[in-house]
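Contents: one structure, followed by commentary.
With one protein chain removed, the remaining protein chains of the complex are shown where they sit.
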Amino acid sequence: MKRKFAWLLSLGLVLSMFLAACSGGGDDTSDKPADEGSDQAAEGGEQVLNLINGDTIPSMDPSLATDEYGFQFLGATMEGLYRLDENAQPVEGIAVDHKVSEDGLTWTFELREDAKWENGDPVTANDFVYAWQRAVNPDTGSEYGPYMMGGVIKNATAVNEGKAELDELGVKAEDDYTLVVELEHPTPYFHSLTTFGTFLPLNQKFVEEQGDKFATSTETLLSNGPFKLDNWTSTSNEWDLVKNDTYWDADTVKVEKLHHQVVKDPKTAVALYEEGTVDRAGLSSDLVDQYSTHEDYAVTPETSVFYLKLNQTRNEALANVNIRKAISLAFDKQALVDEILNNGSIVANGLVPKDFVTIPGTEDDFRDVSGDLAAYNAEEAKKFWEKGLEELGTDSVELEFLGGDTETSKVMNEYLANQLQTNLPGLKVTLKQVPFEQRLDLDTNMDYDMQFAGWGPDYLDPYTFLSLWITDGGNNKMGYSNAKYDELLNEAATTLAQDNEARYQNFLEAEKILFEDAAIAPVYQSAMAQLVSPKIQGVYVNPFGATYEYKWASVGSAE
Amino acid sequence: MTRYILRRLWYMFITLFIIATVSFFLMKMLPGSPLNAEDKLSESQKQIVLEKYGLNDPVPVQYAKYMGGLVKGDLGISFAFDNTPVTDILVDRIGPSALLGFQALVVGTLLGILLGLTASIFRNGPLDYTSTTIAVLGTSIPSFVFAGLLQYVFAVKLGLLPVALWGEFKHTILPTIALAIHPMATAARFTRTEMVEVLHSNYITTARAKGVTESGIIWKHGLRNALIPLVTVIGPMAVSLMTGSMVIEQIFAIPGIGEQFVTSVMVNDYPTIMGTTLMFAFLFVAIILVIDLLYGLIDPRIRLAGGSK
Partner (left out) sequence: MDNKNQNNIPKELFKPLVRKEDTSEKISSPSRTFWQDARRTLFSNKMAMFSIFILVAIILLSIFAPMFNEYGNDDQDLSRAKLPPRVPVLENVSWLGFDGTLSGKYTGNNVEAATAKAIARYDNNEDFIDIKVVSEGDGSRNSAEVKATYHIYDAKGLEDTYFWIGTDTLGRDQWTRLWLGTRVSLIIAFVAAAIDLLIGVSYGGISGFYGGRVDNILQRIVEVLVGIPNLVIILLMMLVLQPGIVSIVIALTITGWTGMARIVRGEILKVKSQEFVLAARTLGTPNGTIIRKHLIPNISGIIIINTMFTIPGAIFFEAFLSFIGLGIVPPDASLGSLIDIGFDNMSLYPYMLVFPAILISVIMIAFNIVGDGLRDAFDPKMHK
């Protein structure tokens, strides 16, 4: 027995040492936050921000970038012809001014002469020519190149398909500081397009020196913008944006360093915010309840619109316009944005978002003029439904609902499915929830009945939304086709391109047709709920391209 | 013995070859492509991109190319990270996972052995019940529930430790505990069962009769024999621990291989999925081999002459 006691004692000792080690570690860490806190207070004066990024940066190559984060950091580290300001209006970047020819087809940009690359080379018109040619060069394998430039810049599509030589692309350097761009059709929003990541310049010598390694790490990047990316490789989970002293407008840039860290889980992000480790954290809908009374709670409206795509090719029920109309009216969107999303998102009853563009001449919001084209109305929906069923000669319909698999979208999918089934008797909805990439695949193959999808604008013009549903368009993928609709949009892009007021009339009419046909069932326009430290000042949120604009940002005091 | 090892290595090679082949064709069956914005492109524009990635070749050609690259240690280029070789991603991500796994393995097995030993010595006493309860809870409570609980209590409520992220030692404490609970429970159960058996065996009775001290019996005769079978359990456990726990890495935002794997699956980054799969498979098969060989070395009762094991 005695020995057992000795054994117990030794075990106790070992355990207590272990525990002591643990608690020792605990003490260390509990001291730490206090230190960090004071560091931050000091950092407040030093113009440093700690931010969260939702994922790693997959690509920093302007020709290859396709995603939010790529464009975000390209926008911060590089300067294109123009840059979006606080009100999402293009202001001067490398270009100081531009002239448009009478026919609207030739744009001549006058470039500033004091802009430099990080390595001291001047930024010239040739850098733009090289970058744009590279973006449509089939050997580059760019996706956004042909998407953004095709049909806009002369010969872009032909070059991409190998039917024309690279130098036939409609972009020329008249001299080092004059860039001449020829367009396929007059494009009144072209200068807003040039703020987009794909249109950024590239230093040919540097890119070719780096070869395959270009834009895979800090060493293989060359900045000409307000910041440069530091401590980064393509798989990094942490990196810094550091002020670029060689930037032509470096005097305007106040922030010295923006530290970024990858955190995917919003709960973790919020906990880090509360801990004081980061200065901004996004809130998922389930966290809004808890933080909506927090003093740092902020809602930023966005211009992405979410809707149900109704595939007319797979299920004959959806080929019936009354069935589609019934579906588009049969769910309570107000309850959805209030109870489920709960983050400032608003009900969408059309396609073009609110606060995105205004009608030329009157300056009224496009959405207000176009009005509610598909508002919730259960009774109307039921009428259309019964009419549709009668035409089909059936009393029950089974539809597949393809949705996303994030937390919020799962709740929404269930809600929408339940609403449709409740309000439309005889309808059975089966849910299919898949990750984003798989949804895109199913979309491309038109392998779905109803799909929950969304669209964010790529430039400041309703065409970015309305062109989605042109017959056989790249994003149509639901078999929608209306000759009148196609014609209206074609006119807007070609013959009416010079006449902005007429273009908008066409857009208004096209949107009306879209909803007369009940091609899609709009759900909501998104907003972003966040906790933002009051010390972050002058950060603008863009409706397209780089989400955040840090050029004019500064760090105030924490209180 | 040399012949035996050579034969085992040959089997290992065959196994890996089959795994590579099977997973290659599995990947080909799955939908998905390196395109990130396929919804915005026309068919011909897509073909141009696919051409660049060599995905327009016939499947057998792609297979031959992939296997050829594999021999040279080239796992291809990631779909998700532009121009980044898969090997770079794996090398980058294995570090945190291996560190956490190692810490969890050491802490878990040591504590587990202590627990199991205590339980077997004080069999049917309150200490036995306590340690058995801990072991049962450890094997039963799902790791994500446990990890969430740890995070909530120690980081969110008490603020003793960082909630998440990676970098310093303090960041590894909570995930290590969350990871260690399972090996601890397993080791505790195993040690207890084996010790109970060993302490009842004849040679222990003989040792007692000879007047060997109680601690001598426990440490020298008992534990050493009881721990031999534990080696078979620890091996596969070590692989699964060091290759990263998907859930725990996600909850604590650790840039490890498990987290990377789940992300790759979600974004259809097939070269990375393939690379990770092959690395898992290689580690697993290699560890099994090492354990089989080690087993023969530690336990003289087992001789591998027949090779039927």
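By letter and in written order, the chains are A and B; residue numbering begins at 1 in each of them.
Quick note on the criterion: a residue touches a chain if its C-beta (ideal position, glycine included) is under 8 Å from a C-beta of that chain, and two chains touch if they have at least 3 such contacts.
Fair warning: this is a prediction, and the values are worked out from it, not measured in the lab.
Peer 1: Taking the full complex into account, find the residue in A:Y189, A:Y415 or A:Y540 that is in contact with the omitted chain.
Peer 2: Checking each option in A:Y189, A:Y415 or A:Y540, the one touching the absent chain turns out to be A:Y415.
Peer 1: For the chain left out of this view, which of A:R134, A:K228, A:K432 or A:K551 touches it?
Peer 2: A:K432
Peer 1: Which one, B:Y4, B:Y53, B:F122 or B:F144, makes contact with the chain that was left out?
Peer 2: B:F144
Peer 1: Hey, which chain B residues sit against the chain that's not shown?
Peer 2: Chain B touches the chain not shown through residues 11, 14-16, 18-19, 22-23, 26, 29-31, 136-137, 139-142, 144-145, 148, 152, 156, 197, 200, 246-247, 261-262, 265, 273, 276-277, 280-281, 284-285, 288, 308.
Peer 1: May I ask you to list the residues on chain A that touch the chain which is not drawn?
Peer 2: Residues 267, 284, 286, 289-290, 292-293, 332, 335, 338-340, 405, 407, 410-411, 413-415, 417-419, 422, 430-433, 435, 438, 559 of chain A touch the chain that is not shown.
Everything below uses one rule, namely that only the chains that are shown with their structure count from here on.
Peer 1: Calculate how many whole Å lie between the centre of chain A and the centre of chain B, each centre taken as the average of the chain's C-alpha atoms.
Peer 2: 37
Peer 1: Quick one: in the complex, what on chain A touches chain B?
Peer 2: Chain A reaches chain B through residues 3-4, 6-8, 11, 14-15, 18, 22, 25-26, 28-30, 32-33, 55-56, 58-59, 61, 64, 66-67, 138-144, 146-147, 150, 160-161, 212-216, 233-235, 237-238, 261-265, 268, 271-272, 274-275, 277, 435-438, 440-445, 474-475, 477.
Peer 1: Which bits of chain B are touching chain A when the two form their complex?
Peer 2: Within the complex, chain B touches chain A at residues 31-33, 35-42, 44-45, 48-49, 51-53, 80-84, 88-89, 92-93, 111, 114, 118, 121-122, 151, 155-156, 159-167, 169-170, 173, 213-215, 218, 250-253, 255, 263, 265-268.
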